[in-house]
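Of the protein chains in this complex, one is absent; all others appear in place.
So, chain A:
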Amino acid sequence: MTLYEHDVIVVGAGGAGLRAAIAANEEGADVALVTKLHPVRSHTGAAEGGINAALRDGDSWEDHAYDTMKGSDYLGDAPAVETLCQDSPEETIQLEHWGMAFSREDDGRVSQRPFGGLSFPRTTYAGAETGHHLLHTMYEQVVKRGIQVYDEQYVMDLAVTDHEDPEDRVCQGCIGYDIKTGQLNGFIANNGVVIATGGPGQMYAHTTNAVAQTGDGQAMAYRAGVPLQDMEFVQFHPTTLPSTGVLISEGVRGEGGILYNSNGERFMFEYGYANNDGELASRDVVARAEVTEVNEGRGYENDAVHLDMRHLGEERITDRLENIIHLATDFEGVDPLEEPMPVKPGQHYAMGGIETDENGETCIDGLYAAGECACVSVHGANRLGGNALPELIVFGARAGRHAASEDGADAQIETGSSARTETADVDVPTELGRVETGSEDAVADGGELHSGSPKEVVNRALERQQERVETLMETDGINHADVRSDLQETMTENVNVFRNEAGLKQALKDIRACRERYQEVGVSDPSRTFNTDLMHTIETRNLIDQAEVLTLGALARTEFRGAHWRQSHQERKDEEWLKHTMVAWNDGAPELYYTDVILEGESKEYEPKVRSY
């Protein structure tokens, strides 16, 4: 066991983590990145489409904000959305100044293209591999600044003080498991911890997310007392390859790609799903249209529809979408220059996450979050394509900056249970939360709180995690992979694009069964060297917590908004549901409550309108 001490600890080194570290470094803080992968392995590298930024004459941040509020189905918070749209141009040009290889126009300026749900072609991109370029460009800047990176160091828990009310708690650091050596390390953060661990896509069997996307940061923050917000809003991307879940960028439709059903019909228009924008409607609209086509017998085998880009011509495809040719060929065995690609919706993005304000701060002092793991909230009920990468850089930078220095503007978004406006009562079919076994054999689940000086708090957390690891290593039990696949199966079956009450209740029961079985997991690899068995076992616990929160929120929300479709509730109910779902881990039991959506922006109020494309 070793104790490390830094001003700011950033957990996760994808787009948001790297940007947070650079920002904290620029504020003069001693910052360290702690990440379970090497930074260039982060999933930001798989993002394809682009970065929305109002850069050109005829466009404005106000228009970007309007499109984003509409896309969110009026569940975004205006102060957060406006911050995103105001900061994005500067952050995007910052990347250009750091040498990012954006695609270019004839005059040498960065190119922009149309994307779904946007009223102006404002998506800046680098081929169909924008995330790869963004990730590498920012990692280069981290190397340039000599920022300390602890790679292949899996953060298992946060070290948080044990005050009863989460809003009185302080985050003093975190605990890392050195994957290479099996050693546990304590990280003391003098100023703050920024969680930037990405989404929890591994809850689902069919996802565009990397295997490492297990939402560790969300689960840790949740158990430390930060509510998870709007987790029921899960984005299913309309174009993923059926056999693997590999993403086919919205850029394909942005450049003019067309969706067909098995009758050869351009169904987005012919069946009236989106009479104005067709394939470029918002993602939730297109995903539902595809599943409906398949359900009504107009799909191709594997539950797919066809995405055709051949008419764009080889030159244009090679110039702007070359990566798509490789992906379709390598992972689906289809040459998209010769034939259409089969596609279907796949889990892609978590709109919800760790509740933060627009400075990235949570209700726990010294604990910040940014990127997909956070919910500020800019995406509300549905994220527009091209809005994830600006979120990473805008809120990554803000979180890093604020963690490094106490200065900065006060946030307009209130966090924690004091922002609560309503307590919820929902009929659940099973017990939720911690399993009370009363047995000393029960597998330790982490997430304890501690008191004392920062060093004592970190040390106590360290001991607790050490004990947890020893128990998992000694226990012989079932393989975590069995539990994980059961969880993925029920989420895919019951908490997908289309949802109904019976299915959601079944999912809660299945998740409970997974949680109970988890009490019997054990790590059969006895080695301290690169024990991925141990790491995956801990990740699986995190997935269970998040799946439960998500499904609980989905069961409670009896309306149809954005990505959340409910069979018996086929309309958006603004009177009743213009509010954020919060689930907090209250002494081991999930507590559900609501806070108000903020529709009032800097100079205007965003009035909910019918969303048509």
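Points worth noting:
Note that in this section a contact is a pair of C-beta atoms (placed from the backbone, for glycine too) under 8 Å apart; a residue touches a chain by one contact, two chains touch by 3 or more; residues count from 1.
The rule is short, and it goes like this: contacts and distances are computed from a predicted model.
UniProt records the chain missing from this view under the protein name "Succinate dehydrogenase/fumarate reductase iron-sulfur subunit", selected from "Fe-S cluster assembly protein SufB", "Glutamyl-tRNA(Gln) amidotransferase subunit A", "2-oxoglutarate synthase subunit KorA" or "Succinate dehydrogenase/fumarate reductase iron-sulfur subunit".
From the options A:119, A:295, A:437 or A:532, the residue with contact to the chain not on display is A:532. Shown as candidates are A:5, A:62 or A:140; the residue that touches the absent chain is A:140.
Note on the undisplayed chain: of the listed residues A:6, A:43, A:122 or A:499, the one touching it is A:43.
Residue A:466 is the one among A:262, A:466, A:519 or A:558 that touches the chain missing from this view. Interface with the hidden chain, as seen from chain A, comprises residues 37-38, 40-43, 45-46, 55, 89-90, 93, 96-99, 101-110, 127, 129, 132-133, 136-137, 140-141, 143-144, 180, 210-212, 243-244, 246-247, 326-327, 330-333, 440-441, 466-467, 470-471, 473-477, 479-481, 485, 522-533.
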